[in-house]
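All protein chains of the complex are present and in place, except for one that has been dropped.
Then we have subunit A:
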């Protein structure tokens, strides 16, 4: 076979990255949309204003597209551990399997059952019961995030385990410790708040494009208002939870934190923070930077004094700690540029979202027509509908690349986790086909959302789902007979 310089480790890593990033375009979008739609339908239930019902149904369509793609790409995630990472599965099964199984049992059943109920019963139940369905969907999908993040948090910060001396695998000794992992309780709110922000700004962006065309002004202004209120609350929430999460890294995953801030050398007490910088990864040094004093300490410790260890120091510490067990040829440096810029994109966008929400809410006050005249603002809002997807990806880049070289922090390296019996040819084939399928689904998603938006909120549900809804009762007389 042609030697393309490809190995199973590289291909398996690429596949994990690709499938996870694609899956995670839709997960936060779906969770967030379920929440926003639930809020809209609740407002309909309270106020009885038909506009809110229309809003829930209209934005609910996008939710259904997103949910369908999220579900099918999610199955890949579950199967992938066994398929590509069999050694990881053996090593981690005792801990990782349980949250995954409970996720399916407690969350996926709830989500999938009640989404079916919500889709098909608009006219069958009273509005409060019907609203409850979408809240249950939203509750189920948030639960699923909790369980999968519990598993991820163990990989970032293993707690509640022992190593089985016979097998060398991890073994759970305290489920309580796995669940009360501080990593989880900083990660989970950040992910959920981020999901709410994602949906809000996609809705806000879509509404902005329609307002530019003066289309259904009342409807889109109302939608914009709901989206921006939610967007404001949770972008502030994301910033706060992100702050907690990143400060937790200082002691827990110092290499990740140092790379996020681009610190090769230990920082001085002046706390100089590089706003932007260039790096020489081979020489392990910063080539140039634009520094702002004290900001690093303010971000890290919420005060002006203190120091942060640089990557070069941490590298030495890690070698001292792990060389006995893993040998001295492991590279502990993480991809600095990726982490540094991802962090800046993520935190910069967080601040931008909060700002846009405030300005937008001021422009969009009930009695003011400002929003219609400030076209520049609508353009910015319209463009920003793509930003949440980039930001979510950046966040996961930090979390996952920053764990390098570990798959389970301090316990299992990525290289030791891969399936040894899967061939390069199989992996290459699956990578290519997944890529093509994802590209196809991505295009269909965008086309469908765009078309739904163009068709507008007045179009009745065109889904074939309404088919045959003049139901016959199978228990009525004669229904069992073949007449």
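The rule is simple: a contact is a pair of C-beta atoms (placed from the backbone, for glycine too) under 8 Å apart; a residue touches a chain by one contact, two chains touch by 3 or more; residues count from 1.
One rule holds for everything that comes next: contacts and distances are computed from a predicted model.
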{"item": "Chain left out of the displayed complex - its UniProt protein name, from \"ABC-type dipeptide/oligopeptide/nickel transport system ATPase subunit\", \"Cytochrome d ubiquinol oxidase subunit II\", \"Acetolactate synthase\" or \"Beta-lactamase domain protein\"", "value": "\"Cytochrome d ubiquinol oxidase subunit II\""}
{"item": "Candidates A:6, A:21, A:98 or A:159 - the one touching the absent chain", "value": "A:98"}
{"item": "Among A:18, A:64 or A:352, residue touching the chain not depicted", "value": "A:64"}
{"item": "Missing-chain contacts mapped onto subunit A", "value": "64-65, 68-69, 71-76, 78-79, 81-84, 86-87, 89-90, 92-98, 100-106, 108-110, 112-117, 119-121, 124, 164, 169, 171-173, 175, 419-422, 426, 429-430, 433, 437, 441, 444, 448, 451-452, 462-465, 467-474, 479-482"}
